[in-house]
Structure formats: structure tokens, C-alpha cells
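Each remark here refers to the structure printed beneath this line.
Some chains omitted; the rest stay in position.
Chain nomenclature is as follows: A and B, assigned in order of appearance, with residue numbering initiated at 1 for each chain independently.
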Amino acid sequence: MRVGFIGLGRMGRPMAENILAAGHTLVVHNRSPEPVAALAARGAVAADTPAASAGRAEVVCLCLPDPEAVRQVVAGPGGLLEAVCPGLTVVDFSTVDPETSRAMAGLLSERGAFYLDAPVSGGTVGARAGTLTVMVGGDGAAFERARPVLEVVGRHITHVGPSGTGSAVKLANQLIVGVTTAAIAEAMVLVARAGVRPDVAAAVLRSGFARSVVLERHLSDFILKGAFEPAFKLELLEKDVRLACDLGRQTGVRLLVTNLVHQVLVEAKALGFGDQDMAAAIRPLERLAGVEVRAPEV
Amino acid sequence: MRVGFIGLGRMGRPMAENILAAGHTLVVHNRSPEPVAALAARGAVAADTPAASAGRAEVVCLCLPDPEAVRQVVAGPGGLLEAVCPGLTVVDFSTVDPETSRAMAGLLSERGAFYLDAPVSGGTVGARAGTLTVMVGGDGAAFERARPVLEVVGRHITHVGPSGTGSAVKLANQLIVGVTTAAIAEAMVLVARAGVRPDVAAAVLRSGFARSVVLERHLSDFILKGAFEPAFKLELLEKDVRLACDLGRQTGVRLLVTNLVHQVLVEAKALGFGDQDMAAAIRPLERLAGVEVRAPEV
């Protein structure tokens, strides 16, 4: 299949590599040139503009940082709308709000093309391994046509419903990740201040009702080690939780806890932790309480 | 070993049954007589007062609803202090605040006895199966002496540190459970209002980064079914989260999210959901948003 891919960042690049390795013809575009060159060295075709990546493609994938970037790549100068052919399916792996998803779907349908919101969960580890969870909103037939590409990048692939519903579920996912992140920060600083060894507390919490993917990840890979190199940047979590808050505003759902957690992430960004891993959300509270939740030797 | 057991509620009763089944001599006391009779029918000895359960016992277990009940059973009329012999170890499976734990340890040490705060996680399922997580604070030698009993009730048994640290870790556990409960409520009502089928959303969330023991339990066993018969009552969660808030006050740790979630639970209690399962924390938000997150046929 001829596939375009726009956005070769931390997530997009390994996904594109897997699509290429699966034998598809790949045309790639990225704002900065370095990842394009790397993919080209493996056999991908480089495209100067989003539009150029879409020519003759059956599927064009997007993996972009925010709704503004998606709107630009679709409808901006040199954007997909300038090149789109009837029957093209755009698969948007970016995390955006449902409103943006529906707007993009509307613009593309005017040209006889399709847009699937197809955000992913699973992090860079899942992106490399091709085991991402993919939640897809949009036309059912377009979903079936895009399936060969979806199955390369993900393991759990679900057609959630009409346009925008994939984005909505992804925001719900990020909401839970964000709130759990804040809960872990409060819990671990609390026990540290109460005189419990962080590694002992972590071992207990892991074995009981508090166990979660986020707890495991944050404590083992980041907090206890004191290593906050980003696998998923805090500022991206802040953005995703903000989009969840906005969806709450639009649908009139009271999101008390989510909005508070958003402000906690705003605080962490203001303190300079935005480009660290999202697990660094514990650091403002550590500083405030005068403790560090570390067990580097573990 | 001769073991006393005080408090034969939803958790205590199966724990006591397991201790009896493991071959220990068991003397039981409970405020209401029915569970005492049931245990006696299986070979336990009935005791009229907490004090009576302690005579000649090496270990006395407590499994009580709140700090006040513990203080009463230990230091009230007919309480353990009236009968305690040097060398006795009191193992308190109740969820209480560290201050209460340390106070009880102090009172018992004046009589040459020991107090271990040994709260558990794992619910009634874990209590019946003898697979609870047990987090123990207090004297190390007393912990070793009580180990035969601890190993009957639990699988993950950790000596966390000095008196009160077991209670502190349990409150951290409950904090995470409570906050995650609130996050799931907001996430599921949000996607339901955005037009996603609850069972589809649940399947996706389960397979990604949002996965947790609490998510699995709340959605599968309660929310989607619309069955809120309590395995763990919402009002107990409210109590535990309140104790976590109090520990934050005492240690000067800012617990923004935990305190907000506590108020959300206060609201759910005020609306009459206190004696339903803690998963019913979603119901006030469902009512407010005019949706129900149900998939009964699943």
C-alpha cells in the first residue's frame, strides 16, 4: 500500500519505521529534516510538504503534537487539502479534541476523502514494538481500508464510533493518566514525610489495590531512580488534560478533579518541569514538602 | 498458636475463618452476636469482651471500622488493656491513622505488650482467599512472632518500618484508590456524553495506559452492570481518604487533589450513596450529566 506519514517525532518515527518494515511504500514529511533523512536512508520517499506526501497515497498518517498542528497540516498552505484525491483516508494518530477531529473529517469529506481520528496509547515502547492501543473514530469502511496500516502499529485496535469518538476516548485515557499521576505524587510524598522508605512503600502499593500501569511506570522508571528524561513530556500531558477539560466545557460535564489536576500540571510547567517526563509532576510537591522520593540503588 | 480475633465484619470474618482453618486456637469477639455464633459453630471460642479474647493468647487480631473503635477496644471498658499480659502482640488489621497506631503501641508497651499496625489491601475476595497485601508497622521481633498468623491471611506481607508506618502506607493506598475512583467517574461520564458506547470505551481504556486494578474492578463488577451492592462501601472510602487528608494536615503536606476527592465523596454520601460500593462515586456525576454508564448485557 502507498502510505504517507507526516510527523516523525518521538512517537511517529518508530511507527513510520514499522510501516516501512512491513513492506508498504512510504512517503514522509516532517518539519525538521533530520528524521526525514533517516527514513529516506531506509527506503522511504521524502516529501517537501504535507500535500506532496499525499499524491497517489491510499492512506496518509499524521502524528502531530497538537490540534493547531493538525489544522495546519490539513488546511494550511501546502496542506493536504491542496492534494487530496477522492478515496484517500487520513489516519490521525495525534491526540486532539473531538471538535478538531470532526472539523477535519468535514473538510476532507468535501473532497471525497476520509479522516479517522486514531489516537494511540502505549508510549514510545509500544510505538517501537508495534503494540499500541489504537482508538479509532470515523467512517467504518475507511477504517477497514486503513486496517493494514493500523495493524502494523498497534495490537488493540478498536473502531469506537463516528468521527471524534476516538479522540474523546483518548482524552478520557489521558485524563485518567493525569489524575493518577497527581495521586501518586501526593501519596508518595505523604508516606515519605511520614517516615516510610520510598522503595518499601512502592513495593507495597504495587502489590495491592493501588496497582496500575502508571504507578509501575512512574515509580520504577523515573521517580525512585530520580531520572526524569522524558519518555512522555509533562507539557504534553498538560496539553492533553487541558483538551479533556475543554471537552468537559463543551459537553457541560463538571470535571472537578480533572480541572484541578490541570492546574497542578500548569504549576509544574511554570516551575520548569514541562520538558521532563510526566512523572516529574511529583517534583513541585517534593520541593514543597522538603523530601525526595528516591531509592536509586533499587 | 492461641489467637484472639475482635471484629468479625465483611473483612474480619473470612480472615478469622482462615486462621481457624489453619489450625490455630481462636477466641473471637464481636459487637453483634451472629458472626460469633457462626465461628463458634466451626470450633472457635466465644468471648464476651475484648479483654476476654486476650486471656492466654499470644496474638490478638483487630479488624475494626475506624480509629474510635480501635481506641475503644483497646482502652475502653472491657478493653484489651484490662487483660493484657507481657509479650502479647496485638495485630491491628483496621485502617486507622498513624497517630492512633502510635498511641495504641504506647499504651500496650506500658504493659510489656506489642502493637503492630497491619492494615490490609485486597478486599473481601483477598480476605477469603488469604491473599491480602499486609503492610506492617511496629517492633521487628513482634512482627516475626506474629508471622504465622500474618501468613495465613496474606500473600504480600511487608514490615514497613516503626509503629504507624503500616497505617501511613495504607492511607497512601486508599488515597490512590479514592482519586482513581474519581478519575474513572469523570472519564466515563465524559465519553458517555461525547457519544461513545460505555462498553467500547471500557475495553479501550483497559488495554492502554489507563489500566489499573481499580479501573478493572469498578467498570466490570459494578458500573457497567449497574450493580452497586457493596464489596467496599463508599462511606469507608470516604473515611479512609479523610484520614489521608488528616495525615497531610499533620505532616504539612499540601494534598490538593486528595482533599478535593474527599469532598466529592462527601457529596456522594450526602446524596445517599454511602452504603453502596465505592464505585457508586460515579452516580452523582451521572445524574448531573444526565447519562448512565451502563452495558448490562456485557
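We take it that a contact is a pair of C-beta atoms (placed from the backbone, for glycine too) under 8 Å apart; a residue touches a chain by one contact, two chains touch by 3 or more.
This is a predicted model, so every value here is computed, not measured.
Taken as a whole, the complex in this structure file is built from 4 copies of one protein sequence, with 2 shown in place.
Here is the rule we use: only the chains that are shown with their structure count from here on.
Chain centres here are Cα averages; for chain A and chain B they lie 36 Å apart. Note for the complex: chain B touches chain A at residues 98, 121-123, 133, 135, 156, 158, 160-162, 164-165, 168-169, 171-173, 175-177, 179-180, 182-184, 186-191, 193-197, 200-201, 203-205, 207-215, 217, 244, 247-248, 251-258, 260-261, 264, 285, 288-289.
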